[in-house]
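Missing here: one protein chain of the complex. Every other protein chain is in place.
Take a look at chain A:
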Amino acid sequence: MVGIFIQPGAFAITPHKVSVCILLKIYAPPGLRAVPYPFISIAQHNRLGLFLLALTKSCDDIVEPKLDEFIHQFRVAGGFSSHWYINHLTSSLSSLLSPDDLFNFFAEMRGILAGPDSGVVEDDQLMLDLNSNLGIFLRRCVLAFNLLSFEGVCHLLTNIEIYRKEAPSSCPPYEQPCLDDSSSNLETCSEYENMDLENFVYEKVSEEIEARKEASEKVPFHLHAPKTLLDLVDDIDVPADLVSKHSEKGRQAGSYGDPTNNMLPDTDPSSGTFLRTNWQVQGYLQEQADTIEKDGSSVSLNGFEIILQQLQKMAPELHRVHFLRYLNSQSHDDYIAALENLHCYFDYSAGTEGFDFVPPVSSNSYGKYEIALLCLGMMQFHFGHPKLALEVLTEAVRVSQQQSNDTCLAYTLAAISNLLFENGISSTSKMLGLSYSPLTSVGITLSVQQQLFVLLRGSLKRAESLKLKRLVASNHLAMAKFDLTHVQRPLLSFGPKAFMKLRTCPVDVCKEIRLSYHLISDFGSEGSAMTVDGAFSTAWLKNLQKPMGSLVLSLESGSSNSSNVFQFCAQPTSIPGSVLQLLGSSYLLRATAWELYGSAPLSRMNALVHATCFADASSSSDAALAYVKLIQHLAVFKGYRGAFSALKIAEEKFLSVSKSQILLCKLQLLHDCALHRGQLKLAQQVCDELRVLASPVTGVDMQLKTEAGLRHARTLLAASQFREAASVAHSLFCMCYGYNLQVENASVLLLLAEIHKKSGNAVVGLPYALASLSFCQSFNLDLLKASATLTLAELWLSLGSSHATRALNLIHGAFPMILGHGGLELCSRAYIIEAKCYLSDPNFNVSENYEVVIDSLRQASDELQLLEYHEMAAEAFYLMAMVYDKLGQLEKREEAAASFKKHILALNNPQDKDD
């Protein structure tokens, strides 16, 4: 009852298990032949053995199959074409008529077990090894039967009768307690009329359940909630390239299974529904948790809820169900339900159920409620309440310190640092500080960054000392991310000043990423210990549905589906999915880092690696992110046409991910495209949509808000509303400064310089450009620096022709970077400015060196036409026409002028050519 945890692993004998026993008897009859009677070959015999093994191990459902389902499964298992088996099974079942029959049956069953002195047995004889999987199963059945009271035997008998009598067509449930039995008023009409509807619902549900992917690893149970903890990688978007090839994950999943197989049995207990063994149910829950973690929206809210409700009804003491309900409602953004279920779960389990990391401490009857706090904190974070989350996590830190639960503390610190990363919290001194951070006790107030750094260090150290490999890896990633965007300053500001170089350190980032990658070698060596054979068996049972060529495992079907077979073959040595996910994240972070540092090829390569190698293992948002990077790359380097078609593919693939990066990416592309084509209204509209995506809470979704602000300013700039643009950019700068978004500051400053340049105030623009340059330098943003250099050159140029040489030198300095890594727009801009420099240089003789200028301009105009950037294309053609005019080549001049006219017209009459 209260406070007593019912021991897991209790094993009840059910009709289904009796049928499995009957098959076992066929498999290993107490005879002496190597291949017993009904079997044609050894292979067939082995196949039955495998089938039975899979039956006892698989965890694809919570209830045992009914007789007809079981027979169907058995048939599909292949090779058992004759009806002999099924007849034998049904007749054996129907011969069990009195309690005594059952007693005799189980006494016989004991006969097929080998004695403890199995060495004496001849080679030919078929005996089940006592310690084999099937042997243990049989022994448990016999033991469970022997433990039954007479009432229990009577119940078993009744149940077998029901089990046997159930019509194969599975008559519709008489009355179903429906989805929400308390509140539904629908049933007033008539309960009979609802039946079709209900069946329909169930069918739909089962389809959805089928569509899920089997994850295959064992993960610490509580780690499923904190999706947020694992995806420490966020992106800062810069272009990438896309490969349209993608794995067919998820598409082929619906092919297995007949509809009855996964159809939910009705919950009427009189119809003989039995829960599978505890082990199998837990395995099922584990798999579901993995699925939700990977891609929450692939599990339907109500469908899974029904299963969980049923499970709760059948096993009220299995509290993990509440946790799954929490996960389910969280992934479907039901805040209230998630909160309730979370509290409920921890009230019942006291956090002692399933936290696999901590060996059970026998003396501690206290419970581990700090885990509840950790989960609650992460839930609040997930729902966008950073303040509440911080409050809860602070409490978690305190309680874990009190309970000296270092594991939990390490996780909590990681969660807090993640929280600080994601959300701009301008001052934490009041909330945090007091309880943790060794420095505050000295009375030194730290900035948020410094606190973050201290937290990360603390968490990493703890995780290392506790050997929490996944946490170590994800902490390294977090560190890398921190190093990427923060300049480190010494923590103590007094004492002899150490040498400070105010730059980020790319070497550190690389080092951290590499350290996190070591995780794979840790798991590679101990892989076999981590596998769950339940998933293995489940996969096997499902593969049975496919047409079989040989009687060996279904390896040959590899051509049709990649992932399943990969999972299947690679299983015994494979690496847990969560580890793969982390590794995938490290690749994404690399891609992001290279984006920032300005190496487009490396960034693209890393995104590609993620998209090809980790697509199956990573969470859907990570996978989407990789695609987004590739699409952006495509847009910047190959123009919009390709990008949009790639986007279409990605949209289909990530259909379910609602507020996703894909949508964001689409809006970004649309905005860029609209700006280039001069469709300013559309651009403004898209910009507004982008802004709506961000949460209204201050300090949340900062990236998104910055992005929206930048694009707003750019739209205003394109509309020549310089004052408004400048004011937007200015307030954006203030925001970024307040929340310490330094990297974004660089681009905001550049934008300001750009605005002033366009408005004709080159002198005002210069300091902004210089400031942006220095930001770029200290954060190693090479590509952005090149772009800032270009702007600087333009500014110089617009100060008068006497500065042309200076500008030219600047451009030539930036050219290697721009031509090596820059996109179409940047390159063509560089070409045009170079041409302008030459043309305005009084020492430059056009008629002698016109090739230099014309080449640049032609290059630029080609690229700009790809981008449909009318304004700049027009400029290029104008310059070209001027040059030709000077050279006196009238024909070519007319040609260039015509192109110029075309682009100007297109710019002034923007129409939607296509979406």
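The working rule: a residue touches a chain if its C-beta (ideal position, glycine included) is under 8 Å from a C-beta of that chain, and two chains touch if they have at least 3 such contacts; residues count from 1.
In this section, contacts and distances are computed from a predicted model.
K.L.:
Look at the options "Protein transport protein Sec24D", "Large ribosomal subunit protein bL19m", "Neuronal-specific septin-3" or "Cdc23 domain-containing protein" and return the one that UniProt uses as the protein name of the missing chain.
P.N.:
For the chain missing from the view, the UniProt record says "Cdc23 domain-containing protein".
K.L.:
Return the single residue from A:Phe105, A:Tyr348 or A:Tyr850 that touches the missing chain.
P.N.:
Considering the complete complex, A:Tyr348 is the one touching the chain left out.
K.L.:
Looking at A:Val392, A:Leu669, A:Leu732 or A:Ile854, which residue reaches the missing chain?
P.N.:
Among A:Val392, A:Leu669, A:Leu732 or A:Ile854, only A:Val392 touches the chain that is not shown.
K.L.:
Looking at the whole complex, which of A:Leu50, A:Ile71, A:Met314 or A:Ile649 touches the chain that is not displayed?
P.N.:
Candidates A:Leu50, A:Ile71, A:Met314 or A:Ile649; residue touching the omitted chain: A:Met314.
K.L.:
Using the definition of touch stated at the top, determine which of A:Asn131, A:Gln402 or A:Asn845 touches the missing chain.
P.N.:
Looking across A:Asn131, A:Gln402 or A:Asn845, the contact with the absent chain belongs to A:Gln402.
K.L.:
Which one touches the absent chain: A:Val76, A:Leu275, A:Leu716 or A:Leu879?
P.N.:
Once the missing chain is taken into account, the touching residue is A:Leu275.
K.L.:
If you put the missing chain back, which residues of chain A would it touch?
P.N.:
Here the touching residues of chain A are 1-3, 6-7, 10-12, 149, 151-152, 155, 174-175, 177-178, 181-182, 184-185, 187-188, 191, 268-270, 275, 278, 313-318, 339, 343-344, 347-348, 350, 365-367, 369, 372-373, 376, 391-392, 395, 398-399, 402, 435.
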